[in-house]
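For this depiction, one protein chain was excluded, whereas all remaining protein chains were kept in their positions.
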Amino acid sequence: MTESQERAIYERVRMGVDYYPEHWEETMWEEDAALMKKSGVALVRVGEFAWSRMEPREGEFDFGWLDRAIDLFGRYGIDVVIGTPTHTPPRWLTDKYPDVLPITPGGGVYQPGVRGHRCFNSRSLRKFGERVIDKLAERYAEHPAVIGWQTDNEFGMLDSQTPQAAEDFRDWAYRKYGTLENLNREWGTVVWSGEYSDWSELTPPLGGSPYQNPSFLLDFARFQWETVADFQAGQIAAIRRHCPDHFITHNFHSYPQRLDLYQVGADLDFASFDYYPNTSPDKAATSPYSGALSLDVTRGIKRKNFWIMEQLSGSPGAWMPMWRMPQPGYIRAYVWQAIARGADTVVHFRWRSAPIGAEQFWHGLIDHSNVPGRRLAEFAQTSSEAEHLAPLLEGTSPEAEVAVLMSHEQLEALRVQKQADSFDYYENLKTYHRVLTKLGIACDVIDWRQPLDGYRVVVAPHLYLLDDEVAERLSRFAADGGTLVTTARTGVKNMNNVCVMQPLPGLLADCAGVKVREYDPLGSDVVRLDDQDGEQFACSQWADILDPIEGSRTEVLARYGGTAFFAGEAAVTRHEFGRGETYYLGTHPEENYLRSLLLRIARERGVTHAESLPPGVQVSVRSGGSGAYLFVLNLGREPRRVKLSSDAYAEAARGEGLLSGKRHGGEIELEPYGVEIFRIK
Amino acid sequence: MTESQERAIYERVRMGVDYYPEHWEETMWEEDAALMKKSGVALVRVGEFAWSRMEPREGEFDFGWLDRAIDLFGRYGIDVVIGTPTHTPPRWLTDKYPDVLPITPGGGVYQPGVRGHRCFNSRSLRKFGERVIDKLAERYAEHPAVIGWQTDNEFGMLDSQTPQAAEDFRDWAYRKYGTLENLNREWGTVVWSGEYSDWSELTPPLGGSPYQNPSFLLDFARFQWETVADFQAGQIAAIRRHCPDHFITHNFHSYPQRLDLYQVGADLDFASFDYYPNTSPDKAATSPYSGALSLDVTRGIKRKNFWIMEQLSGSPGAWMPMWRMPQPGYIRAYVWQAIARGADTVVHFRWRSAPIGAEQFWHGLIDHSNVPGRRLAEFAQTSSEAEHLAPLLEGTSPEAEVAVLMSHEQLEALRVQKQADSFDYYENLKTYHRVLTKLGIACDVIDWRQPLDGYRVVVAPHLYLLDDEVAERLSRFAADGGTLVTTARTGVKNMNNVCVMQPLPGLLADCAGVKVREYDPLGSDVVRLDDQDGEQFACSQWADILDPIEGSRTEVLARYGGTAFFAGEAAVTRHEFGRGETYYLGTHPEENYLRSLLLRIARERGVTHAESLPPGVQVSVRSGGSGAYLFVLNLGREPRRVKLSSDAYAEAARGEGLLSGKRHGGEIELEPYGVEIFRIK
Partner (left out) sequence: MTESQERAIYERVRMGVDYYPEHWEETMWEEDAALMKKSGVALVRVGEFAWSRMEPREGEFDFGWLDRAIDLFGRYGIDVVIGTPTHTPPRWLTDKYPDVLPITPGGGVYQPGVRGHRCFNSRSLRKFGERVIDKLAERYAEHPAVIGWQTDNEFGMLDSQTPQAAEDFRDWAYRKYGTLENLNREWGTVVWSGEYSDWSELTPPLGGSPYQNPSFLLDFARFQWETVADFQAGQIAAIRRHCPDHFITHNFHSYPQRLDLYQVGADLDFASFDYYPNTSPDKAATSPYSGALSLDVTRGIKRKNFWIMEQLSGSPGAWMPMWRMPQPGYIRAYVWQAIARGADTVVHFRWRSAPIGAEQFWHGLIDHSNVPGRRLAEFAQTSSEAEHLAPLLEGTSPEAEVAVLMSHEQLEALRVQKQADSFDYYENLKTYHRVLTKLGIACDVIDWRQPLDGYRVVVAPHLYLLDDEVAERLSRFAADGGTLVTTARTGVKNMNNVCVMQPLPGLLADCAGVKVREYDPLGSDVVRLDDQDGEQFACSQWADILDPIEGSRTEVLARYGGTAFFAGEAAVTRHEFGRGETYYLGTHPEENYLRSLLLRIARERGVTHAESLPPGVQVSVRSGGSGAYLFVLNLGREPRRVKLSSDAYAEAARGEGLLSGKRHGGEIELEPYGVEIFRIK
């Protein structure tokens, strides 16, 4: 058995489309399949949202249409992934079992008519959902075309307030705290006479205001994370019972996602992402970078390669006005960006734009007219390229010397208590990631509780909640020779979302070698930041006034300037800690400062990077069994000349471009949305 | 019998006021009537909103006060129009029969306390409303002062969600579709498992989100249009039973009105409009043009002259802060604008500002102080002028060589699925109308299903929904020698709000001689547009990339320019079709381009126009039995000199001004809000 044969089927680099056979006259299917085959479609996702066709009335199942569709794809050699249909309960179900419907934080019923009208706590939803999935799994377990499953669709938090949700939350809290005394103490409910005197008084946050007890709100989020994971576990059990060899994934979306991706992802074989990079010229400067982060976040869910389950194929538009149509090269470039950052299979949403229903203007590869056009041609070209390079890329993955820590607990805690105007956990994380990406530094974005072995640098923004376990892991990482980058609003709280009564950064103070004497929530106000060389930068959002701990090897790298009352005080420090070092940024500096700081670290720690990437140009490496490959992508609207001569990637770039077959001689000319791939010797 | 005698009483050019006798001490009435007479008031509207006085308790009617008021007006020779009082059900009714109250899309009861708290589906409202109208009609059928009726007040859509509304909607859908199978198929409910399995599942759009099945949403609007028309039909039947010779009208308002004006207007003798042109200096450049459109829309409801039932008399202000007070000349100028565009009787809202209730600051002609002032004097002057010119103007109407097509189905369909940022059906229609008005081109604005005989040019923006009937009528119009102007987003859908699977503009592609290869929803982004002479313009909102149909006589008039990926592609075309021609504008060009295009058409097709109108100056013609009259109106805040020498209206303008008695010698000097009227030989 070769290594390739050992690899799971989902580790292949190939292209697919989302297809809804039930949206089209059956007479069109074969023509569609034939054109798919011709265009390089290797697999389709079907079934998602089709519950009312699978089970038109309670207990009456009809899979005949799906049999015929799957058989057809099988005949064309196109693999099939089936989506479980629980995102859209049919009307007979919600009418007869109204407990299926969520109750919104405002108190209203989340009505059918749109989608996502399903409360994860509903017993009826679980019962009927698992039954239809059981039927599906049983039926297609042995079908040669079917290779795997997607659970539900785009999980998210609903903050549902149904009586069942309330009861489940009480049970959850009882399991966690045991007694009301414990719960009242840990949550600090004594404030505002909020003490619970009976379990029955515990409800979801009625009214939905974020201005409630933050300990309670954070636990209600945790309860929901567990609820969704448990809901999915029921589906997974139903599938695995019949299809032990099929893979199971879920299509995450819309980051930052309040739902804890890591918890919901735990049971999956791999993660998937629905990728819709913004097509507006106004977003051309930022969208490729937030896209890069989304891809890295998705790869971090399972710390391995992933899928794109829905990739932009044309202008989106449904509940919002239509976006700009992707210009030539856009579709291809974003496919390669996804693959470069660890996507194996890329499935486009959708084959053809729907003529019916509320998503009519969420454009597919083919327009309503059914005349194949520019976008399908570009898809077909990209498919062909991917097919060509697949043997090289399979088994390769992005590898990183830098990790950025991501935490849904921080995200949620900082959402319910916004620290200062313009302070935003995920936006700040984006800034760090963008600066790394512009420096050509590959990084993993991983759950903050993951082991850190193998990294040279760990960037850990805003570890607002902290416990001994993480604090010790991070301290050990630095003491053992790593570079740890920490920031303001670290160590503020314990895991109950209660402030610690010790100097900040709390449990990380020793590791950081500083204490926060006091702070000023700058919000959108801007303060001057002076580095050691007297260069002036701007900072905002927050200002910790830092005191190096006496006797520590703490160096002040930047101080506040200007007219602030704390001008001259320490703002950014570096602490030599054990065999490593800890940086502490007491403020949110402008990007230029972060660039100079991270570049200094990269140089000092020998992290692979690229100093002269033009705007919009990204580089990534996938490596593994068959070799290592350098991706150079121009994700901008201007042509760019990329000179990698002085950088780590220079040698590869002198070789032959695997897409163009050209030798670039070190300077790569890329047209707008141009892509080139090189083999690294 | 002379022609004049044959004319209906409502075809007289005269002035009136809205009067609420119940708001005033009865001792004031006679003084009011006397001052009205002196000020030229020829008729009053009464009764609207007075249900609680007509029927203070269920079944106890009291018309004594109304008798005395109407008798009084009769004695002063002032005619009376009675408004039916159903817009404001009294409290005893809503308390005892709460089904009268609408339920809002958010699920709450539309409470009494404001107004318009009446669900058109309520059986109690119909029963009690028709009973009080029956009593009114019976009582005043023979009263010599009473000449006609206004139904309810300012109909609009409420999207009411009462159980009765739901039941009526189900019945409506049943009558339309016969079976759930048909309904599910035509609406495409399979998307998102939205298939109805039982009629009971069909409800109004709960939650009120526009992000629902668009076929369903459009039908729910149609259902409401029929509901309101039917509600009104009940009132009309009650009136006609007793008063077969009285006219019946309704006061429409607030365009664009989601309600289908044509459907609700069908049963009326003529249409009325409540005209409140904006008094803000900020709106001085646009308000006279949107006002002109409103008047043309109102005239188009019945394709004949109309009334103003409420005309601005002072600063409005009630649920919003007060507007600016109309400056001298403003009231007079807007009366003449209304008449110029086909208003016969103009009724001012209101005689005197109310000292009580929520509309205290919706100012009448007289202030609360009851000291007659500037505005009443201006009204009296205008009344006197109107009385003087009435014999000439009666029997005349605006006539137009150009029609603009208006469609409430497009309006609603494009509302629930906004195509692109800044794309707005009615705003775009406004732009076309404004350009025509600035060119002095008279146009009719008519329902898109009306016959087109007699027009030289038809402007048909955004016929997004299309059926064979209209497509054939338009094609025939062009083929038979007309000029048809069509635009992007035409022929996108069938009448079920489902996208057609054919190249755009769908059913009009042959007539337009182009096919849309692909499109880019520009939204607020701006793209260059180059005409044949190399002149550069801007366009936005949308970009169709056009391919002239092979072998067609299609000429490209403008191409996209700049850095768009579709630069150089065709944007605007002209197709010689049969004996006529079809223009297709694949984008929304800036006003300057539209002006040059429509001017070219006017010149080529010999459409009467005026090339050099200064900003804010409008010209209109009324013609008919007794002659033709040219109105020249300065609706701006600057004095203007109007030179019509080189235009079609030049000869008339050399004659004597009928208002001033002056001869202008071709150059008309108009002060701010100045007006002149000429006889056209």
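Order as written gives the chain letters A and B; numbering starts at 1 within each chain.
We take it that a residue touches a chain if its C-beta (ideal position, glycine included) is under 8 Å from a C-beta of that chain, and two chains touch if they have at least 3 such contacts.
Everything numeric in this text was worked out from a predicted model, so none of it was measured.
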Check the options B:Ser315, B:Gln381 or B:Ser422 and report the residue that touches the missing chain.
B:Ser315
Touching the absent chain in the whole complex: find that residue among B:Leu35, B:Ala50 or B:Val617.
B:Ala50
The listed residue (B:Glu22, B:Asp99, B:Asp510 or B:Asp530) that touches the chain absent from the view is B:Glu22
Sole touch to the unshown chain from A:Asp62, A:Asp171, A:Asp421 or A:Glu638: residue A:Asp421
Which subunit B residues touch the hidden chain?
20, 22-23, 49-53, 56-57, 85, 88-92, 95, 108-115, 280-282, 315, 317-325, 327-328, 353-361, 367-371, 373-375, 637
Those residues of subunit A that touch the unshown chain are 106-107, 187-198, 200-201, 205-207, 209-215, 417-421, 423, 498-504, 517-523, 525, 563, 565
